[in-house]
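Note that one protein chain of the assembly has been removed; the remaining protein chains are unaltered in position.
Chain IDs A and B follow the sequence of writing; residue 1 opens each chain.
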Amino acid sequence: MTNTDWPLWEVFVRSRRGLSHTHAGSLHAPDAELALRNARDLYTRRGEGVSIWVVPSSAITASSPDEKDPFFEPAADKPYRHPTFYEIPDGVQHL
Amino acid sequence: MATAAAHQTAGTPAYGAQDGTAGPAGDTGTDAYQRAFDAAVAADERIEPRDWMPDAYRATLVRQIAQHAHSEIIGMQPEANWITRAPSLRRKAILMAKVQDEAGHGLYLYSAAETLGTSREELLDKLHSGRQKYSSIFNYPTLTWADVGAIGWLVDGAAITNQVPLCRCSYGPYARAMVRVCKEESFHQRQGYELLLALSRGTPEQHAMAQDAVNRWWWPSLMMFGPPDDESAHSAQSMAWKIKRHSNDELRRRFVDICVPQAESLGLTLPDPDLKWNEERGHHDFGPIDWTEFREVLKGNGPCNEQRISQRRQAHDEGAWVREAAAAHAAKHTGAGRSGGTGATRS
Partner (left out) sequence: MTTTALPTAAALALGDDALVLSHRLGEWAGHAPVLEEEVALANIALDLLGQARVLLSTVGDEDELAYLREERAFRNLQLVEQPNGDFAHTIARQLYFSTYQHLLYARLAGGDGPFAGLAAKAVKEVAYHRDHAEQWTLRLGDGTELSHERMRRACDALWRFTGEMFRPVEGLDVDSEALERDWLESIGEVLRRATLSVPEGPRSGAWTAGAGREGLHTEPFGRMLAEMQHLHRSHPGASW
């Protein structure tokens, strides 16, 4: 078999300092070095990033959809974790 | 092929099942999944790669996204045809950047398709063997420099009209790819318009060149929206799934209404004697589209069908040794040349 289909990599880009890396998309590359370079060319050619991570798609473990509820529902009943839970009188600033 | 099948199946066999019969752990049956899917679509939520989805929805998306990706990379050819002859360095830089964007957009779209459990290799194979299509518009030749402008103004204009609603498509990865594509494409149409404007206001020869290009590209551009609604095979289901948001005829009408005043500002005419404003409908009336030509080009009898596919196939075949070399190098040096191949997940 001809080995020409390069593996898939997920690309994460930090768009500017102070922000975390965000998933931008994926690409094919034979190895990590070229994956990084291809990612730079593809996902930052308009200056969209200051730092890039590439991760083999195979290295990502995901929660599966049918576990979505048990995984994420508990957080949904803790509205007090969110700032909008609290009523603040009008005019109070810097809060 | 390892990259292909693994995508949505690895890790969670229950979700990989393609026949639509697999139930969740609690076995509430496919119906429960179908209801959840329908509810998500109805609520304008996005469907994500590892969600359950009807087989036909998946197949429709693969077909549409692949065709879209193929269109981007085949669409590089008619414009690349003029890179080496661009008449000023400014225009040359713009054109190179545009053709490069198209390669990039092809890549975004192939990635989006891959989240559905196919691989780029497989899709390219289908393109090369004629089993998947690309937009017929690219089977027309670019005969003069003005064609580069006409493609930007009319073809990209039509594409944008089609694509903007896709940014809200129900399938998450496709919608996200389209957001990126639309953002980047905003300059494509403008550069085409500006190019034509320079020609239209230039020498008589340049003006004639611009008019000739518009004459040749106008009707094929209108065909880009696809067959009339009553003949469109996939439209109704795609609209129900919110893959598609507007009908072919609706988008075509919108496009014509946008183009008419733009042509006037260009000082160029559109080649349709029946084109006129209809006060009552609030839209322009336009003449009949030659659907015979559309079907013939689709069938492979356009001016460039053969040429486009053989150039694509040739680039792919001639590049095989390069791709093999890089894979072999990776295998030697990392011992894991294909480590990224069996993606268990996509986001």
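Note that in this section a contact is a pair of C-beta atoms (placed from the backbone, for glycine too) under 8 Å apart; a residue touches a chain by one contact, two chains touch by 3 or more.
Just so it is clear, the structure is predicted and the values come from calculations on it, not from any experiment.
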item	value
Touched by the hidden chain, restricted to displayed chains	A, B
Full-complex contact with the absent chain, from B:Arg46, B:Arg63 or B:His329	B:His329
Touch list for chain B against the chain that is not drawn	73, 76-77, 80, 83-93, 96-97, 99-100, 103-104, 106-107, 110, 145, 195, 198-199, 202-203, 205-206, 311, 314-315, 318-326, 328-329, 332-333
Contact set of chain A toward the excluded chain (per top definition)	6, 27-30, 33-34, 37-38, 41-42, 45
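Definition applied: only the chains that are shown with their structure count from here on.
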item	value
Approximate Å spacing (C-alpha centroids) for the pair chain A, chain B	25
Chain B - residues contacting chain A, complex	1, 3, 6, 11-12, 14-15, 24-25, 48, 50-52, 100, 104, 107-108, 111, 114, 119-121, 176-177, 180, 184, 320, 323-324, 326-331, 333-334, 337-347
Footprint of chain B on chain A - complex, ascending	2-10, 23, 25-32, 34-35, 42, 45-46, 56-62, 64-66
